[in-house]
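If you scroll down you'll find the structure; I have some questions about it.
Note that one protein chain is taken out, while the other chains of the complex remain in position.
Labels for the chains are A, B and C, by order of writing; each one numbers its residues from 1.
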Amino acid sequence: MPGNSFGRNFKITSFGESHGPVIGVVVDGIPAGLALDLNKIQAQLDRRRPGQSRMTTARNEEDRVQCLSGLFEGRCTGAPLTLVIPNRDAKPKDYEHLRDQIRPSHADFTVMARYGFRDHRGGGRSSARETAARVMAGVVAASLLECIGVHCYAWVHSVGPHALTVPLHSGLASRGTTSGYEHHRHCPFTLEQIEASPLRCPDSYASSLMEAYIDEVRSAGDSTGGTVVGWCQGLPPGLGDPVYDRLEADLAKAILSINAVKAFELGSGFAMSAGRASDFNDAILAADTKEWSSVETLTNHSGGIQGGISNGQPLWFKAGFKATATVAIPQQSVDFQGNAVKLQAYGRHDPCVVPRAVPVVEAMMALVIVDHVLGWPAAQLSVLLKSIARP
Amino acid sequence: MPGNSFGRNFKITSFGESHGPVIGVVVDGIPAGLALDLNKIQAQLDRRRPGQSRMTTARNEEDRVQCLSGLFEGRCTGAPLTLVIPNRDAKPKDYEHLRDQIRPSHADFTVMARYGFRDHRGGGRSSARETAARVMAGVVAASLLECIGVHCYAWVHSVGPHALTVPLHSGLASRGTTSGYEHHRHCPFTLEQIEASPLRCPDSYASSLMEAYIDEVRSAGDSTGGTVVGWCQGLPPGLGDPVYDRLEADLAKAILSINAVKAFELGSGFAMSAGRASDFNDAILAADTKEWSSVETLTNHSGGIQGGISNGQPLWFKAGFKATATVAIPQQSVDFQGNAVKLQAYGRHDPCVVPRAVPVVEAMMALVIVDHVLGWPAAQLSVLLKSIARP
Amino acid sequence: MPGNSFGRNFKITSFGESHGPVIGVVVDGIPAGLALDLNKIQAQLDRRRPGQSRMTTARNEEDRVQCLSGLFEGRCTGAPLTLVIPNRDAKPKDYEHLRDQIRPSHADFTVMARYGFRDHRGGGRSSARETAARVMAGVVAASLLECIGVHCYAWVHSVGPHALTVPLHSGLASRGTTSGYEHHRHCPFTLEQIEASPLRCPDSYASSLMEAYIDEVRSAGDSTGGTVVGWCQGLPPGLGDPVYDRLEADLAKAILSINAVKAFELGSGFAMSAGRASDFNDAILAADTKEWSSVETLTNHSGGIQGGISNGQPLWFKAGFKATATVAIPQQSVDFQGNAVKLQAYGRHDPCVVPRAVPVVEAMMALVIVDHVLGWPAAQLSVLLKSIARP
Partner (left out) sequence: MPGNSFGRNFKITSFGESHGPVIGVVVDGIPAGLALDLNKIQAQLDRRRPGQSRMTTARNEEDRVQCLSGLFEGRCTGAPLTLVIPNRDAKPKDYEHLRDQIRPSHADFTVMARYGFRDHRGGGRSSARETAARVMAGVVAASLLECIGVHCYAWVHSVGPHALTVPLHSGLASRGTTSGYEHHRHCPFTLEQIEASPLRCPDSYASSLMEAYIDEVRSAGDSTGGTVVGWCQGLPPGLGDPVYDRLEADLAKAILSINAVKAFELGSGFAMSAGRASDFNDAILAADTKEWSSVETLTNHSGGIQGGISNGQPLWFKAGFKATATVAIPQQSVDFQGNAVKLQAYGRHDPCVVPRAVPVVEAMMALVIVDHVLGWPAAQLSVLLKSIARP
């Protein structure tokens, strides 16, 4: 069962191991004529890259994107677009001592059970380095979405116990049980605000608490989890399917396919399970234009999706990342000979990967949305393709 | 973009509207020779059916399963299996007053935006009645899984603010932030315990609190949400893929495709985002047999999956359902002419659908798992097919 | 590997056995709003039905189409459309003597090898009765195509050694090695001309030769093969893909998936293998409008497709059917106990199925084309959807 492709209409196929020659991705289904700027891809790769700040790992991977196919005079041709980044910082010997070890809460055991043997060097396909392929493809998706005014954002909402305080634009009090994002008609933060924090948390006070917490966690040889919010602005109503291929179902799959993600909630999510319809139904407001298609909702607990289909309100969701499993604290485990062992990681490891995961969340969000856009009823879709200027 | 099929190796295609002649499902990819008991399907349909107790809606749908193809002398032939239930309780006039109304937090608006017109009678394909198709197919999947000793359970974990207290078999204290299920090597409840409660909550004290709460909510003309836990026992290690088709990613999609589900977490889920690796890594215990493939973990925060692949521990997850949007309390909305209106539901509506969703969660869980089983390496898969006695 | 679905954008899933309750099909991916006339489906089923004339089998199956889902007030809703025909003429005892027999050039042996057991009654899924499902779905596809002026035709080109003489509209001499269809810009026959012949061969002289030949073959207890031409008029240029999903590749798969088809050629086909480029290249003629997109070709050896993509000329191809394997002549074979036996068919059997296969060829052609149409660049596709009047 081949499992390295994602998407039906905008299909990506990812390849490459963390310690092989390249990490790459083939993107198939791009409408011909789309202008693509490789610098945008590079910029997004740089956001995912380790070693951006002391908050993340000190490795300097310096990923440089190369295009192997599908681009002609700055435009996508409709042929498969292939993007790769050579692996430069591979140090196989760093991993030699792990050949026989089964690290707790890692994929060592399960990959062996699945495939019968494994490339022990840095996790092979299970390495988070694979997400670089997603980030590259995600920029192509985002470029398409920008043609119809759809923009994807993500930011760090919490690290360990510290969460940002959402500014309540509309002046309404936030419910204690929800995230507070349900009152916003526009993305509450700009990209600049997000990038101003080394943790990509656009709230300087929360960000400083998080920094201190990560420092403490690092000192303890430990690591911490966190949550990322994804936000999509400008989504027209009518995107998604009512049964299996619901927009939120495809999003959930996309987000849960990211390394270390263990939880997903759309809009007010689990908080809605603890409450009543009268608390969480989103009342509908008549539009000045008297057109039904222009109505808005008073709140947005639904996260922009009703019955699997976008309703024109901002789409927002939360992804829960567990702490990276590799820590300097000794852990009880077993080796592949069945002997009990104590494991302890040395070397460079992230105390908190959540800030680096922000562009990955953006990428998966853009991939899901563009996949639904390209499967759209054509009368609406033609608006998209008209806005792609042909050469 | 056809969106009414689910699964790659074990593929179901659902059809039928809540007020058409039938709800049905075609199941393709069943290994030839599988014995199938239609009574099991009927029993599971009865669990999903409205009107089982005063806790749910009073409609008596009385769904009777019929098999249209794929069964020969009690065994699946390898041809598509088609199962239908005729719709008997259709009362289109009950819905006539809704023709022009856009109900808050319903799919009325989004279906119109998606398709340009809609069957307003009971929600068409957006109706939860479609989940009967899933339940029927789910029993076929579960029958296959039973051949290899894999069993799927689900129960109500919480209704509104009331959650069950998980019995801590291993004597360890439950962390406040998690569900307590991380210490169990076996399903903590039997089917009998689950069914003993009208709410399918296998904790009589919690169940009685939930009943009282639902009564109160019903009296207020309101409805309430809740959570369901899914649990899979007997899953061998090695099931799933490491990149996009991770077992938990496919599960998340499956669960989020159920009506009213807004959130999903695997194992300790969001609680892991708020903590450290040292709190949530699952230490590995050496097996008596000294075989690496027989190891177990001390805890099961990971919910039975590492890196997208099953690790042989129980798989468990939680699904968050919002309250059904239809309530007797007047709500602010708009009609399709753009006029502001006050909406108020009359007639029979569920104050809490969560108990009826239990067999749906079981079905989607079984469908995802069997899909991965059939895509398994053959050396392991042959065990499965050998255990299907041929006629 | 589920193999009962066809199509990517317009997906059909077929179900039912020749001797089960129904033959049916689920059609997913129909644009919402398409008007559908069940009488058209019935009419096409009648063309496929046995017993239309003494040229075909005398069984009177009387297939009546029923719609189980997806239609609301005469229009497709965008939900899955389910169509079934009940099986009324099932006489299982007619087949009892075949339970242990392996009929030469039938699927008895291979189905047993594939599935380990089989429904011996009339061939199960291997029965040509399954093609009724295709015919029903094909009418839906054809209805969509008619909205953009695309029409699919088919007729009998040859039966045994007798082929029709193609009228050479343009006055050019036909090459001996080709079919003569390469000089036509419009379908050389009308539906009325085709239906005027009991053999669906629109050439009265050839038709009468074929009739006499079939009578002779029937008397000898034998059966005969033949060829069917498929023709698509009105196809705009630009449909298809240049690599794997070429229009002719998808057509070839569709046609070879019809029972008894053993060969396929596009345009001048095998004749082109025996000749030179200078004989078979299609010269291009400048259009009066001076627009490149309006050019035509002098000949149409290519059959309307270049490099996998339609070129705006008529699409035409030929399907080769072998004779039905069931004959009254004794044949050497083996039973499932391994004993040599002499087999001889009794009862009603077609001496020539080719005339009844005409609507099946039309159906598969329409299904392939509409699948590509719905995957079209949206700017072009929007023309299609605009022409579907919404209610």
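The definition used in the following text is that a residue touches a chain if its C-beta (ideal position, glycine included) is under 8 Å from a C-beta of that chain, and two chains touch if they have at least 3 such contacts.
None of the values given here were measured: they were computed from a predicted structure.
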Which of C:38, C:67, C:196 or C:325 sits in contact with the chain that's absent? C:325
Tell me which residue among C:69, C:82, C:143 or C:158 touches the hidden chain in the full complex. C:158
Residue of C:43, C:191 or C:287 in touch with the missing chain, whole complex considered: C:287
Give the residue, chosen from C:38, C:67, C:196 or C:263, that touches the chain omitted from the document. C:263
Suppose we count only contacts with the excluded chain; which residues of chain A make the list? 1-5, 9-11, 13-17, 20-22, 24, 26, 28-29, 32-33, 68-70, 72, 75, 77-82, 84, 114-119, 124-125, 390-391
State which residues belonging to chain C touch the missing partner chain. 1, 3-6, 8-9, 14, 102, 104-107, 109-116, 124-126, 130, 158, 160-161, 217, 220, 222-227, 236-246, 248-257, 259, 262-270, 272-287, 289-293, 295, 297-298, 301-303, 305-312, 320-327, 329, 331-340, 372, 375-377
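In the analysis below, only the chains that are shown with their structure count from here on.
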Taking each chain's C-alpha mean as its centre, the one farthest from chain C: A
Rounded to the nearest Å, the gap between Cα centres of chain A and chain B is 26
For chain A and chain C, let me know how many angstrom lie between their CA-based centres, rounded off. 46
Multi-partner residues of chain B (each touching 2 or more other chains): 1, 3-5, 9, 14, 114-116, 124-125
